[in-house]
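Shown here: the complex without one of its protein chains, the others still in place.
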Amino acid sequence: MTTEAAAIPGLKARRASFRPWEGNTLPVLVIVLAIVGLWYAAALAMNWRGTADAFERAGEARSAPEIALATMGQERPMLPAPHQIVFELKKTVIDTPTTSRRSLVYHAWVTLSSTLVGFGLGTALGIVLAVLVVHVKTLERSLMPWVISSQTIPILAIAPIIIVVLGSIGVTGLLPKSIISAYLCFFPITIGMVKGLNSPDPMQRDLMRTYSASQAQTLWRLRLPASLPYLFAGLKVAVAISLVGAIVGELPTGAQAGLGARLLAGSYYGQTIQIWAALFGAAILASLLVATVGLVERLVNRSMGARTA
Amino acid sequence: MVVPMRASTEPAPRAVAGAPVVDIKGLSLTYEAADGPVYALSNVDLQIAEGEFVSFIGPSGCGKTTLLRVVADLEQPSGGHIRVNGVSPNEARLRRDYGFIFQAPALYPWRTIRRNVELPLEIFGISKAERRERSARQLELVNLKGFENKFPWQLSGGMQQRASIARALSFDPKLLLMDEPFGALDEIVRDHLNEQLLRLWDKTGKTVLFVTHSIPEAVFLSTKIVVMSPRPGRIIDIIDASSLGRMRDLDIRETPEFLQIAHRVREGLRAGHSYDD
Partner (left out) sequence: MTAARRASVLTPLVLAGCLYVLMLVHRPGVAGAPGPLFWGLVVALWLASIVALSGLSNLRLKSRPADRLASLAVPILFGAFLFFLWEVIVVGAGVPSVLMPAPSAIARRFAASMPVLRDDFIQTFVKSVLTGYAMGCGAGFVVAILADRVPFLRRGLLPLGNFVSALPVIGIAPIMVMWFGFDWPSKAAVVVVMTFFPMLVNTVAGLTAAGRIERDLMQSYAAGYWTTLLKLRLPVALPFIFNALKINSTLALIGAIVAEFFGTPTVGMGFRISIEVARMSLDMVWAEIALAAIAGSAFYGAVALIERGATFWHPSYRT
């Protein structure tokens, strides 16, 4: 979810010896092309048997090149060829009106809305909790160990319960999914924020003490600004798992709408192209969300005078 | 918390005439470590008069920084008597009697130089117009005019430390506490800053408590040198250096008088076993 390198942000001048994006366009492009090539080869190999069998059942004799060509255009292939996914995406995103239930945009919006609500709730909860933990020693010593150790538990397993229990008391739709998202994403934010709020070095804190600054003044002028890099590192993780939470939250009820529902329906009916399209839709959504958080981070950093690395 | 705010025009409450700015008697500070108690300060007596420049010198562990932090109410003594401007360190801190300058500039990286200098003024609730006026004046005093809108990382180490001095001066405290402020800088920059600091001290008439581990620096700057020694942290010798005059230039360091005082400092350090292993 996060790498060590990304988890230790610093406004302070840390010389970046690790710059993955610098001049990487060409290698990335080459590797992506290689993956696409491998994909076609795999599609050919994996769909061959099914395609050949289908022709055989129909009593048609085909030559190998004809079968090979046909592996790329199966309706329910083992592995759809990349262009099939692209066409499916085009069909369900551009050619279908967004209000239609056949539109991927419609389903993506369903998932996105619960993701965003959950992300907002989780962020607010996470920040408030972190501020409390930093100021109330009892909370730090009693609650924080639980927050940290709950990271090691597969919390997502709890999703079906939340959906069903809330459903049985009449709460359905967007809210239960958002609660799962919020629940998943507040942990990394709290942990990151607590670290961030405690990040000012002793000298910076002593300085506030020599000014006999109040706790609130220290919070606003020192702790919060110092914690922002940690907050953004947490937000990037949180927004990604918030989306995962919303998708998984759509599974147990066999939900009628959303990317998770598309995955589930696709797997029921063997609609592999639909599954892959939904998967790519989710991937695009996730990268847009993370990129948005990254953009906000850049803007905030710039206004706070961070060195442009 | 009710903090008596000093109006900006009113002069700072001075110590009663003749009474020392810092008055320490029988001060001790002991803390518990894993392998028994550590005597950071033991039976320290010291009086500092207004307008003095006092250096504290000694090897690490001699308690010079601890003593400064006790004066600043950043550490609590375990015994003895201490008065700062006639009140307890805590009261002195609450009425913002002193400015503290740390080993590192401790500038906030997300604030421009100007807003760093204005930080204490913001906390004291001083109006924006006056903050601007005062920060401009202080930055000019430390020769940082024109760098107001830069961020700390865009300045050299020496310039950053000058900005932190401007920050300490911004609310015009009568007392400056400096904890090895130039320790991390190279010697050429340090010489330059020492001269500037002397000029500043002479112009403003502040009382300065200055912790250092450099003998030439201590002798060059001070009217009084306090030589300290570790295990337990204590005062070995207090040397008067006011005979060198108030304003000095770097050449003074080659005069016999300077070398004599430096020699006495070294003797004090040797007597305190500071050169032993």
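Per-chain numbering from 1; labels A and B assigned in written order.
The rule we apply is simple: contacts are C-beta pairs under 8 Å (C-beta built on N, C-alpha and C of every residue); 3 or more make two chains touch, one makes a residue touch a chain.
Remember, predicted model here, so these are calculated numbers, not experimental data.
S.K.: Omitted chain: which shown chains does it touch?
M.R.: A
S.K.: Identify the residue among A:151, A:215 or A:256 that touches the chain left out of the display.
M.R.: A:151
S.K.: Which of A:63, A:99, A:168 or A:303 sits in contact with the chain that's absent?
M.R.: Result: among the candidates, A:168 touches the missing chain.
S.K.: To test your reading of the contact rule: which positions on chain A touch the chain that is missing from view?
M.R.: Output for chain A: 1-6, 17-18, 20-21, 23-24, 27-32, 78, 137-138, 140-146, 149, 151-154, 156-158, 160-161, 164-165, 168-169, 236, 240, 243-244, 247-248, 251-252, 259, 263-264, 266-267, 270, 272, 275-276, 278-279, 282-283, 286-287, 290.
Assume only the chains that are shown with their structure count from here on.
S.K.: How far is the middle of chain A from the middle of chain B, if each middle is the mean of its Cα atoms, in Å?
M.R.: Computed value for the inter-centroid distance: 52 Å.
S.K.: If you look only at chain B, which of its residues touch chain A in the complex?
M.R.: By the definition above, chain B touches chain A via 1, 3, 72-74, 93-94, 96, 98-100, 102-104, 106, 108-112, 119-120, 122-124, 151, 153.
S.K.: In their complex, what parts of chain A are in touch with chain B?
M.R.: By the definition above, chain A touches chain B via 11-13, 201, 203-204, 206-214, 217, 221-222, 225-226, 228, 304-307.
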